[in-house]
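Just one protein chain is left out here, and the rest sit where they should.
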Amino acid sequence: MTPEMTIMLALGVPLLGSVLIAMADRVPNLREAFTLLTALATFGLVASLYPQVIQGAQPRLELLTVIPGVPLSFRVEPLGMVYALVATLLWIPNSLYSIGYMRGNNEKHQTRFYICFPLAIASAIGIAFAENVFTMFVFYETLTFSTFPLVTHKGNSDAVKSGRVYLGILLTTSVCFQLLAVMWIVALHNGGSVSSLDFTRGGIFREGLASGAVDPAIFGLLFFFYIYGIGKAALMPMHRWLPAAMVAPTPVSAFLHAVAVVKAGVFCVIKVTVYVFGVDALRSYHQGQWLLYAAGFTILAGSLIALFQDNLKKRLAYSTISQLSYVVLGAALLTPLSIMAATFHIVAHAFGKITLFFAAGSVYTAAHKTQVSQLDGIGRRMPWTMGAFTIGTLSMIGVPPVVGMASKWLLINGVIESWSIPGGHFDEVFALVVILLSTLLNAGYFLPIVYRAFFKPLSDADQKHPHGEAPWPIVTALMFTAGLTLFFFFWNKPAFELAELVRRAVG
Amino acid sequence: MELVHKNLPALIVVLPLCMGLITSIIGRRGLGWWLAMGTTSAVLAMSVQLLVNVLESGTQTVTYVMGSWPVPFGIGYVVDPLNAAVLLIVSMIATVVTLYARKSIASEIDPRRLHFFYALWLFCMTGLLGITITGDAFNLYVLLEISSLSTYTLVALGRNRNRRALTAAINYLVLGSIGANFYLLGIAYLYQVTGSLNIADIHHILTTQVFPTWSTDAPMYRTTVFVGFALMAVGLSLKLALFPLHGWLPNAYTYAPSSVSALLASTATKVGAYAFIRVLFTLVGVNFAFKLLHTDTVLMISAGAAILMGSWLAFRQTNIKKLLAYSSIGQIGYITLGFALGNVNGLTASVIHLFNHALTKGGMFMALGIVAYRTGHTRLQDLQGLGRKLPFTMAAFTAGGLGLIGVPLTAGFVSKWYLVSACFEQGRYEMAAIVLVGSLIALLYTWKVVEAIYFGKRPEDAPAIKEAPITMLVPTLLLAGASIYFGIDASTSSRIATAAAKFLLGVGP
Partner (left out) sequence: MQKVLDHYNYWVCIILMMIGFYGVIAKTNLVKKALSLSLFQTGVLVFYISIGKIDGGTGPVLDPRNPEAIYSNPLPHALMLTAIVVGVATLSVAMAIIVNIRERYGTIDERDIEDMEHLAEE
């Protein structure tokens, strides 16, 4: 099978899967079998591209030309590979988990639910493999629309309201900022001052800036538009949609937070920083600095808000907002190592956060509990769930031996590398302070949950309502991801090698 | 066949005219629909052939003289890439809507008078196709009135569902006639100056004999040409429903029978826009209209106001048909903005939006027609929870809605892409911002409906309803599907639109 074929199939199989799922509407077992098969096949297809990518090949595919001059085309490069692998890999446990959760909670409209997931995954793969800014924008938008029915799945007035926030913020930012930036870049391209619309090593503005065809102020403005146009990265103040989306069923939250949506956001941030604007250009024209502070602020503010949330899923949501900004911080430090750290953190955070969400959903399914304050002693009844939760927690804080540690380590190395570049060091000091402070805050809002679950006695009311673990698909899925979180600390070669390739592409 | 081939441009107008007459005489007992369907299909085939002929011919034009009277004495029909494209839009939409109309209209008007409906339908087509194809300014007026008179009557046929159709029709009649008379008076002025009625001939005389004198000490007919052009522009703006001359449109579209709304929304204003483009670019020319008179500024202000106000008023409506009507006013703003920008990308945006919006809005009005067919109303509360009852119809409606917003991979996105590109090219950043803000308001009004469809609860006591009959559903899905298809692969539509734009601006194929 040629690589072009594989890319085509990686996009096509999920679409085909959703058609099959729609057709199997009446037969739940068959429908779920299709879901799992699609997930496995998609991951297999994406993973089969890995050996080529790691050897430096960048297979590409030009699908079609939507508008003359702006083709819908794909190129698999290491950074995109990281995101595509994470998304498709985690979609497998996510599907398994969904089955357990949806059946366990007798949710309605399950077919619609299962149809939307593959569509969203296809969009995510489209974003990951996008070759140019236009393709990335197109799939960014389809991801928003394909996840909308998932977010509003419950269909009650809360869900509708959250759906409005979700769509409102994501669409407003992407239309007003990202589309504007894309069109501006296309206009510059037509005018000859931007070399290409494709993602290029060193950025597409290098020649334009050097020859003076592009005003550095416009360059900075476009960067600003782009960063805030990617609302999915949940950089404050564009983060409101993420807590709002918490009304969705837990598998959807896991999907949003770990598999596809927010990861798409930070992935796009890294991608445009490295391949559209260029690390060197941003550094030499001093346009990336504000982002460092915006990210630092988001990290600290997100953590502080998380500290005061009693609703478990809300707490996790704010934790995600703060964790995402680690990635943005990595990108904003503008050194090869920090970009590598950012890339790696996409993986690390995905594994940890999906475990945490699975655990939260497991608690909800088995015990119907949503608040942190209700979790006293639950660890004894649901040891697997809370054990996995603990692993996820450690990864978020960055304690060995879980994968979160590795990304934090890389990030600090990135700061040190940035230090070695001559100039003032206020930025680096700020980044270090943010990383240290937020680690403390992470511990501050996660460890009490673990403490409650394992060391506090069950409340009297809970004594009367015995319950055990969640259904087996849920527990399997969450053990799988918790295992990955642990395992990846010791064996992270694929992610590490890809991130290393990204680093070389930057350097 | 040879005879048909040679007389294609004339047949495309004459055939629906004659068939309209025949239908009104012998169209009883259900024959009317068959005659109408046959005619529209034939016209569709002819316009496809004509487009191919035009694009293949070296000069990109096909000229036809009525009764062999040489132009400028006789009436000449000129087909170029622009009007070949518009002909295709009109005939294609008409065919699809005719297919749809059979069931839809039978439930809305007296069955004994159905053949008159189809006769009017064909007359309306005659007018629209004629306006598009004619190269004669006065002939354009006559055909404009043929289409308008049949349209007034078609709108008034909505009286059985809601008597307000009658007041809407008389309102439309009054404003439409005033518009047409302004246009007629405008021709008189230009006729005084040039002594010709042929559009190309007028243009030739103006540019070779009149305009050059304006830079000298003795400018000839300066005021006359100004006034003539202004009258024509105002008259056509009324027909086109350009903000703020849009007053007749919302009620006419709202209270007309479903299939009439679908036809009008996707063709009538489009043809109005086409006529405006014709007057601007081929009658008086860009140099006069834009460089001298700065019509572009006026048009851009109108277009901007149309986009913002039209979309906002759409958001305020609770009758969804009226919502779509106001949304059309906004969309006309996009079309106007495109040609007001006056560059290739802008005109391409206009032409491609004529096409894309015809598909999108046509599909939406048809979907809404199904709702009216099944529930009898089109208010927001009647759409509550219909997503489950009419899944395919509502999917078509939603697809159209996404197109109005301009979501990528829908046809609306392609138009907006060209439009914003054109704004950037001209340095009109404020217009680009208005287009984007307009999309967000479109999101508001579309989402209002989408939420009702998918999250609303159908009242307990509401009667059970089924999905639409197949003859209504298929055309609706056809248009909705096309509006998606032309968003994913816009190469054909943009090739034709670009050819039309380049032809108008005279910058080579």
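Per-chain residue numbering starts at 1, and chain names A and B are given in the order in which the chains are listed.
Convention: a residue touches a chain if its C-beta (ideal position, glycine included) is under 8 Å from a C-beta of that chain, and two chains touch if they have at least 3 such contacts.
Every value quoted in this text rests on a predicted model; they were computed, and no experiment measured them.
Put simply, the hidden chain is in touch with B once you look at the whole complex.
Between the chain not shown and the residues B:Phe117, B:Tyr152, B:Phe281 or B:Phe486, the one that touches is B:Tyr152. Checked against the full complex, the candidates B:Gln192, B:Gln209, B:Asn287 or B:Gln381 give a single residue touching the omitted chain, namely B:Gln192. Only one of B:Arg164, B:His204, B:Arg222 or B:His377 touches the chain withheld from this view, namely B:Arg164. Per the touch definition above, the residue from B:Met37, B:Ile109 or B:Ile178 contacting the chain not shown is B:Ile178. Although one chain is hidden here, its contacts on chain B can still be listed: residues 138, 141-142, 145, 149, 152-153, 156, 159, 163-164, 166-167, 169-170, 173-174, 177-178, 180-181, 184-185, 188, 191-192, 197.
Going forward, only the chains that are shown with their structure count from here on.
The centroid of the Cα atoms in chain A and the matching centroid in chain B are 45 Å apart.
Residue ranges on chain B touching chain A, taken from their complex, read 402, 407-409, 414, 417-418, 420-421, 424-425, 432, 436-437, 439-440, 443, 447, 451, 454-455, 487-491, 494-495, 498. The part of chain A that touches chain B in the complex is made up of residues 64-68, 70, 137-138, 141-142, 145, 149, 152, 155, 159-160, 163-164, 167-168, 171-172, 175-176, 179-180, 183-184, 186-187, 190.
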